[in-house]
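All protein chains but one are shown at their positions in the complex.
This part shows subunit A:
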Amino acid sequence: MAFLELKNVSKSFVSSRSRSTSLAVRDFDLEIAPGEFFCLLGPSGCGKSTVLTMLAGFEHPTGGEIRVNGQPVEGPSKDRCVVFQGDDSLYPWLTAAHNVEFGLRMAGMPSAERRQKVEAALGLVGLSGQGSKFPAELSGGMRQRIQIARALVIQPKVLLMDEPFGALDAQTRHVMQHELRKIWLATKSTVVFITHDIDEAILLGTRVGVMTAGPGGTLRDVVTINIEGERDRLDPAYTRYYAEVHGMIRDEVAKSVRAMAA
C-alpha cells in the first residue's frame, strides 16, 4: 500500500511583482511505500525542493493531490519532519542539545526523559559530548548532524531531507552518507531524500526518481536499486546503476543548460 501519494501534482508560483505565474512542478505522480528510502534526483531548478515543501505541508499544490497514509496533507506535522538544505533552520540562541530537544519540549516531555533521548540522538549522529556547544561553535558538517538528530529524536513517520549534505566537503559528505545509510538500515523509517548527486542517490536510495529539467519539471523515470546492506562504490552493480541514471540525467542537464542559455 502506498504510504505517500502524489497524484498529478503541480505547483505554480505567482510573482507579486510581475503578476505572472511560473510553473515549478507539473504532473508529478509518485507512490512511496512505508520504509522506503526514496531519492529524488534532478538538475538544479527542476522543482525538487518544491515537491518536498509540498510534502512537508509548507506549500499547497496548485493542482493534483498529496496524501499521507490516505489522508490529504493540510499543513506541516511532526509526522513529516524536515532536514533543510542550509543550516539557517537551527536556533543559534540554543545549544546543540537544546536544538535537538526542541521537538520533545514542544510535545511537553519531562526533562529527564528528554535528556536521555537527546543523548541517544547525539550519539546516533556521532556527536556525543558536544551537546553544550552552540551552533556557531560547530562546523558545517556537525550542524547538519544536529539537524538530523533534531529530526530523528522525535521519531517521525517520514523524514524529508533537502540536499542535506550539499554544502559539505567531499570527505565529510562521504562520512555522513555512510552514517545515514547505517541509521536507515537500523531504523527502516520512510525517507524522501533530495539530491542532485547521482552517486549519493545510488548509495542511499531504495529507489531513485529522476526528474526532467526545469523549470516546471516532472518525474521522468524511477530506478529501483537492488543492493542490500551497506553499499560500495566499487561494487559492479553500483557502477551499472550509476551508468543507467547518469544517462538519464545527462539529457536533462543538457536541456536545462540550453534553457538557461536561451
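We take it that contacts are C-beta pairs under 8 Å (C-beta built on N, C-alpha and C of every residue); 3 or more make two chains touch, one makes a residue touch a chain; residues count from 1.
Definition applied: contacts and distances are computed from a predicted model.
The unshown chain of the complex is recorded in UniProt as "ABC transporter permease", chosen from "Assimilatory nitrite reductase (NAD(P)H) small subunit", "succinate dehydrogenase", "ABC transporter permease" or "Fe-S cluster assembly protein SufD". Considering the full assembly, A:87 is the residue among A:5, A:36 or A:87 that touches the omitted chain. Interface note for the absent chain: among A:78, A:188, A:240 or A:258, the touching residue is A:78. For the chain missing from the display, the contacting residue among A:14, A:33, A:107 or A:185 is A:107, taking the whole complex into account.
For subunit A, the list of residues touching the undisplayed chain reads 56, 58, 75-78, 80-82, 84, 86-93, 102-103, 105-107, 134-136, 150-151, 154, 160.
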